[in-house]
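Following this message is one structure expressed as structure tokens.
Heads up, one of the protein chains got dropped from this complex, but the rest are sitting where they should.
Chain lettering (A and B) follows the sequence in which the chains are written, and residue indices restart at 1 in each chain.
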Amino acid sequence: MSIWEYANPVKFIKTTDRLMPYMAVGAVVCLVSGLIWGFFFTPDDYRQGSTVKIIYLHVPAALMAINAWLMMLVASLVWIVRRHHVSALAARAAAPIGAVMTIIALATGAIWGQPMWGTWWVWDPRLTSFLILFLFYLGYMALWEAIENDDTAADLTSILCLVGSVFAVLSRYAVLFWNQGLHQGASLSLDKEEHVHDVYSNPLYVCIAGFILLFIALVFLRTQTEIRARRARALIARERLA
Amino acid sequence: MISLLMRDLRLAVRAGGGFGLGLAFFLIVTVLVPLGVGPETGLLAKIAPGILWIGALLACLLSLDRIFALDWEDGSLDLLATAPLPMEGIVSIKALAHWLTTGLPLVIVAPGLGVLLSLPQGGYFWIVVSLLLGSPALSVIGTFGAALTVGLKRGGLLLSLLVLPLYVPTLVFGAEVARRGAEGFAVQTPLLMLAGISFGAVALLPFASAAVLRINLR
């Protein structure tokens, strides 16, 4: 029994079908409870007022935006090394989710920035890197759409993902160098000094768990869809040949 | 390899190769910017390094799809692939040819266009240095993008979407060198970073481009 068994599409669909309800229910429970906890039962921050409640969407979305890309990177590597189709399709399935998470992080950040910094947008390193990350997602998805042959598309996009990752990291450091920002440092770190207070961080953990579960459930669902779409294309092709 | 380089250069210089196109585009961008932002000398001097860099980058982008498209259409790319040259070598030569026909001319005309934008005295030297260091990276990264989109019918727009985010680090450090140079600050840090990115890209990206090209020719 090894993890590679799940590279078999049928096995993958069967297992994820069993797991998905738990993930979906867990995601809904965590998100609803975390957001309600955050929205209704946390005090206002003495400086930021009620805008602190935006953190429950902003931080998890930002985390998932980055982690979705990491997951795509791992899936692309697995595809390049072991050539499991499910892996390539999972990377494809994750991209739109990551892009939406990036939009959420950017949008909530802009709405938060308006009252706090007095502007919707500043060319702050964190904001700029997220915008660039969004462009990477767009390019990645566009390349998948553009190429008709499935294997070629999987190969090309996974190489783009690898090269893109290197350049995304480079861009991150480039914009850090380019401008010192208004954005605060990490909200969650082991260093207690800059950590947000427990009152705020506990619901935040629930929300983050919710976003992670949501991401997993969506990746399962979308990967299944991609597998089925691909099988349908293969069957159609066979039909034409016959 | 040298004969391949000479062939590419001859094809590019000949009519329809798009040799002058990039330069003309660069000129037009630098003419349009003052028309857009107003003729105020102080403002122009401030943004001149950035405008020159963005103009050079866009001019570079314009000619990228020609790197492989013509060879792909008439089938000579398949011939090249079966030639005893390693694919990495072909890709590097293609990038070098692109740089010699697009990047180098841009570097040479950049100071002249700097006059139009009233670039400060100290800026001329550094704009040339930064473009000279940065434009090979632009060509190599662009070759990777061109290799990705080689078989596609309407690859042009997709090519820009893929390549422009990859240009970000080069642009940031290149423009920073030029800006600091123009304002008389120390340029060492961004200059070293720019050189690092450029050499790293030249050394490593041909492998990725070659892998991509092999997949596309499969």
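By our rule, contacts are C-beta pairs under 8 Å (C-beta built on N, C-alpha and C of every residue); 3 or more make two chains touch, one makes a residue touch a chain.
Convention: contacts and distances are computed from a predicted model.
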Name of the absent chain as recorded in UniProt (options "Acetolactate synthase", "Stress protein", "Glycerol-3-phosphate transporter ATP-binding subunit" or "Heme exporter protein D"): "Heme exporter protein D"
Contacts of the hidden chain among displayed chains: A
Chain not shown, touching residues in subunit A: 35, 39-40, 44, 49-51, 53-54, 57-58, 61, 96-97, 100, 103-104, 107-108, 111-112, 114-115, 214, 218, 221-222, 224-225, 228-229, 231-232, 235-236, 238-239, 242
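One rule holds for everything that comes next: only the chains that are shown with their structure count from here on.
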Rounded Å distance between subunit A and subunit B, as computed from the means of their C-alpha atoms: 32
Residues of subunit B touching subunit A in the complex: 144, 148-149, 151-152, 155, 158, 161-162, 164-166, 168-169, 172-173, 176, 189-190, 193, 197, 205, 208, 211-212, 215-216, 218
Subunit B-facing residues of subunit A, complex: 132, 135-136, 138-139, 142-143, 146-147, 152, 155-156, 159-160, 162-164, 167-168, 170-171, 173-175, 177-178
